[in-house]
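Next up is a structure, given as structure tokens.
Missing here is one protein chain; the remaining ones are kept as they sit in the complex.
Showing chain A:
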């Protein structure tokens, strides 16, 4: 009967009323608000990766928003790596029990349980319960229920999120699925941030490497526009401001049609060239860079300034050669000295026993003076060949000229070349090595002679002049060697000092003379200048600082 009465009550609706749209609307608005907030949270997490927000800020942000829809009190994040579970972030910051960085023990840990089961877990904190190490933490912090969400990224568990509340929260299906989504998003974010950092570090390493290389490295596009460059390139080419407006052809001082990048594009292979850039000799390598479609989109250029290396090489060759000649000369001189002593001694004895005005006496005098000359030549040869003694001392450039002329004057004059010597006898002293300076003079004279050799007709003249000049407030000693030979092409004038550069026939020149000479001049604090015009002649001026 009671049941029937209940049914009647149901039918007549004593305990029910018509549904109201107002309450329905309120419920719906509340639900929408919750949904919106949830979306906002998910959205925030997705966004924050882009703006590189720290995990602490991110937790704070989401915590504030979560609080508007769930009565939560604390949120903590522990990350799992290398079989270790570490507490990494907690918000609010003061709700700490274990310190940040604390490694959670595997035994009796509810966090570990979640990591191992990969399942969400709702845990209601019981009084005086000690089944988990975390229980005490929650009691201490006044947390009565916790929702634990595993963070899973690409099928791998990377941590656990703990959402604590002072109340016993009743999460419904929709809430749980939101938290799963929240956890998944967070996991993706954490993973992405980690990968991003990794990429950033390795990118930085490569950039540092790129910068640290002492050779020049540039990246250019197919038009030759400079995209990137390292410090060495920046210094050498004086690149600054907006490098994109500069072109590799402009830097190399070449025409567009000589552009090696075009060869890269055509052959799809690396290209090697040697360029003279800003009076330096550079090895040029360019490597094509391919994109996923296997088409070239850029070229890496590697430039190595080998000027110094070549100069050293040249000097080594030259001094090796000189050393060999010197040794040989010393040996020959020694061998010749004894017979010469005998020739000179005997000629002297014979001269005494013959009347002065007689044919024999004249012949003997000739023998004697020629022997004397031989001895002088041998002496000069010995002095010159002693290249190993590069001691600096006060010396006169005039002496160097005399010494060299003593060696090769005859040779030059035999070619019908007039040598005009105009030495300033009051020329200042220089501090240097007489043999080395002599070597410069020798090289300049040989070059002048060779230039005249190829010339037909007219009088061939080599003019040698020494003097002291004042430039920029300091005194310089100069030696000018001037010829009226064939001259030098304008385009070669820049290159004549480069090692191994020569216009002479093979076997005649090594291309070392001028480069070694310049090297010596620079070692003495001086320079060599060249003035030349094709068909008219050349003048080389050695400038050395005068001794103070």
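The definition used in the following text is that contacts are C-beta pairs under 8 Å (C-beta built on N, C-alpha and C of every residue); 3 or more make two chains touch, one makes a residue touch a chain; residues count from 1.
Going forward, contacts and distances are computed from a predicted model.
Between the names "long-chain-alcohol dehydrogenase", "Polysulfide reductase NrfD", "Cytochrome b561 bacterial/Ni-hydrogenase domain-containing protein" or "Putrescine transport system permease protein", the one given in UniProt for the chain missing from this structure view is "long-chain-alcohol dehydrogenase". Contact with the omitted chain, checked across A:8, A:118 or A:289, is made by A:8.
Interface residues of chain A with the unshown chain, by the touch rule above, are 4-5, 7-8, 10-14, 16-21, 24.
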